[in-house]
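So the structure is just underneath, and the comments pick up after that.
A protein chain is absent from this complex, but the other protein chains hold their places.
Moving on, here comes chain A:
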Amino acid sequence: MNAPDRFDVFYLPPGSQKMKITPDTKVQNAATFEIFREDHTMGNVIRYKLLQEPQVIFAGYKVPHPLEHNVIIRVQTTNDTKPEAMVAKALNDLITEVGYLRTKFMEDLGRARALVIPREQKSMVEQEPQMVQPTREPVNTSVGGTGGVGVDMDF
């Protein structure tokens, strides 16, 4: 009947605003950023990046209501800058960090893949999973993984 679409949780219709910026009427250099169709995933991570900036006096986020899929971030900065600039910088830094992590993961994947039996081979001969020995500190103990996990769909 009047139920919203299932994808309403994360999908913003094309042409609609992603973010609404409301400058604080009483405090200087403070604003709230309402981001539509985002949740703790982005709220928390943006807050973390904002708090790393020395010019940020306050940064916090909340998801005001579980049925409204928006997140509110409040930022207050020093007089040297503006909240919008700090959020823009935080987002830029996030892209750098995630991009860096992604390349790191891809690099390590090459090393890890060399030690793995191809998927098809593995399913035919039930072999133990190959361990990639952790070469980093502190203790070189590999934890044994179990073999294939079958899904029991009996009813």
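Quick note on the criterion: a residue touches a chain if its C-beta (ideal position, glycine included) is under 8 Å from a C-beta of that chain, and two chains touch if they have at least 3 such contacts; residues count from 1.
We adopt the following convention: contacts and distances are computed from a predicted model.
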item	value
Complex member absent from the view - protein name from UniProt, among "Chloride channel protein", "DNA-directed RNA polymerase II subunit RPB3", "Multifunctional methyltransferase subunit TRM112-like protein" or "LANO_0F10066g1_1"	"DNA-directed RNA polymerase II subunit RPB3"
Contact footprint on chain A, counting only the chain that is left out	6-7, 9-11, 17-23, 25, 31, 33, 35-36, 38-42, 44-48, 52-53, 81-82, 84-85, 87-88, 91-102, 104-106, 108-109, 111-113, 115-117, 119-120, 122-124, 129-132, 134, 136, 138-139, 141-143, 145, 148-149, 151, 153-155
